[in-house]
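Take this structure, written in structure tokens, and hold onto it; I'll ask about it next.
One protein chain is absent from this view; the other protein chains keep their places.
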Amino acid sequence: MNILYNSGTVLIILGLPFFLSGTVGLIRFPDIYTRLHALTKADNVGLGCIVCGLALQSGSWAVTAKLLLIWLLVLIASSASCHLIARSAMHKNIQPWTRS
Amino acid sequence: MRNGTPSSPSHILSQYARRSLVRFVVFSFLWYALAGSDKASWIIGVPAVLFATALSLMLASSSPLRISSAGAFHFIPFFLRQSFHGGIDVMRRALSFQQLLDPGLVSYTTLLPEGSARIFFVNTISLLPGTLSAELHGNRVTIHTLDQGLPIWANIQRLEYHVAALMCISPEKKESS
Partner (left out) sequence: MSWMHIFFALVLLPAIGVGMIRILRGPTAADRMMTAQLFGTCGVAILLLLSAGMGNPVLLDIALVFSLLAALATMTFIRRTWRGSGKKKHEYPLQ
């Protein structure tokens, strides 16, 4: 039990930097497409780590199932809305930023 | 399971029954996840699950979506590993002092058939390291990449292979479409 709890804590701590770097990427990256990369990938992995950590700590199958369901929903939602935003930006002729 | 030729009425009926059973189990699991382990919740839960099964059969009864369990067994670890790499990749580029970005657009022609497999493929591209699906036009996917130096083609081909295995799409069917 204690080992499960502690490895859950490690996973949660692992997840936090992903969120922070997702936000840093959202601020620092030069155009809308690169910002989308930062937002979707970093945040989904961060949420995945936190969900797995909390599931290990919860010790209940119902809570684990609900946590995984939330993660799955966020995954579907963010990949779909990421694709929609990128497609609309392409249709609006927003040029991707290129090096030099 | 398979009695008679693929188009015989008994085969269609058994397929229909199997499909509704699978959906019933999935929706029951969903209810369990939402409502928790309280047994009294099934007073509402059983009618809700039955209603959801009937509704989904009415709305998408002819959906050809087939998921192979062996494919899922290979796909889920692949997906988790790749999205973890994607997160690390973005973190590295966001936090480094130099500008590590070299974005560009890549066009990829997919062999996956029209429908759920292709849509699933396009949505998972965005979770792979350094790639983001920007447009789907027929079977041509326009992909935005964070770094043109990444092995994008190899990654996407691998993803396509895994999606085909997950959705029970055989190579022959892939060639013909």
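Letters are used for the chains, namely A and B, taken in the order the chains are written, and counting of residues starts over at 1 for each.
The rule is simple: contacts are C-beta pairs under 8 Å (C-beta built on N, C-alpha and C of every residue); 3 or more make two chains touch, one makes a residue touch a chain.
This structure is a prediction, so every number in the text was calculated from the model and none was measured.
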| item | value |
| --- | --- |
| Hidden-chain contact residue, picked from the options B:Leu105, B:Ile119, B:Leu150 or B:Cys168 | B:Leu105 |
| Residues of chain A (touch criterion as defined above) contacting the omitted chain | 9, 12-13, 15-16, 19-20, 22-24, 26-27, 32, 35-36, 39, 43-44, 46-47, 50-51, 54, 57-58, 63, 66-67, 69-70, 73-74, 76-78, 80-81, 84-85, 87-96 |
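FYI, only the chains that are shown with their structure count from here on.
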| item | value |
| --- | --- |
| Chain centre separation in whole Å, for chain B relative to chain A (CA means) | 18 |
| Touching residues (chain side chain A, partner chain B) in the complex | 17-18, 21-22, 24-25, 28-31, 33-34, 36-38, 40-42, 44-46, 48, 60-62, 65-66, 68-69, 75-76, 79-80, 82-83, 86-87, 89-90, 96-99 |
| Interfacial residue positions of chain B with respect to chain A in the complex | 29-30, 32-34, 36-37, 80, 83-84, 86-91, 93-95, 99, 101-105, 122-124, 126-127, 129-130, 132-136, 142, 144, 146 |
